[in-house]
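The complex appears here minus one protein chain, its other protein chains still in place.
Moving on to chain A:
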Amino acid sequence: MSQDHSLNLKNSHEDPAKATMEGKNKFLGLWFFLGGETVLFASFFATYLSLRESTAGGPTSQELFGLELVFIMTVLLLTSSLTSVYAIYHMKNNNFKKMQLWFGITALLGIAFLACEIYEFAHYIIEYEFTFRSSAFGSAFYTLVGFHGGHVVFGLSWLISLMVRNAKRGLSLYNAPKYNTFAIYWHFIDVVWVFIFTVVYLMGMVS
């Protein structure tokens, strides 16, 4: 745990995110956390799968879903994952400006995704009167997709506060692990969306 080495990146040849004990711990801790998150989303998916036909006379998934918007959302989120990879690449090369730039693009894409999701929910509620309370299907849909959206909101707040906080300080061994854990978390959100796209939207269109 000793921290005799300075937090100056210039002296380090290792991955800045994992050069300190704290960095290693954060990295591993986040992976374990994502293990728990996997069970969390698996439980939501299982609940959704068992209730997706339970429309109680309300709108069904075939009537509601349109693939165009969901396709755009998928592209936005997948691209944001890619841009965060670029950001981490620049972090490893100790290029702070470019890292911030690519994380900035990541945040913008995330916000665009969120805007689409809000539009989508509003559309269902206003056009179809399909709400959280309409049917068990409605509850399960909004809970699963909403929890994912909540994760996006949390991730965006996390990223933006990190970027603002460190804008003038540059990269150090102290804040590099923070950016790195955010990036892993962001990829996880992306993976969950891939499953939502498949299980909720694609399966909802065909059956």
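Here is the rule we use: a contact is a pair of C-beta atoms (placed from the backbone, for glycine too) under 8 Å apart; a residue touches a chain by one contact, two chains touch by 3 or more; residues count from 1.
By our rule, contacts and distances are computed from a predicted model.
Of "Peptide ABC transporter permease", "Cytochrome c oxidase subunit 1", "Response regulator receiver and ANTAR domain protein" or "Fe-S cluster assembly protein SufB", only "Cytochrome c oxidase subunit 1" is the UniProt protein name of the chain excluded from the display. Among A:Leu78, A:Leu101, A:Cys116 or A:Ala136, the one in contact with the hidden chain is A:Ala136. Touching residues on chain A toward the chain that is not drawn are 1-4, 7, 21, 24-25, 28-29, 32-33, 35-37, 39-40, 43-44, 46-47, 50-51, 53-56, 132-140, 143, 158, 161-162, 165, 174, 178.
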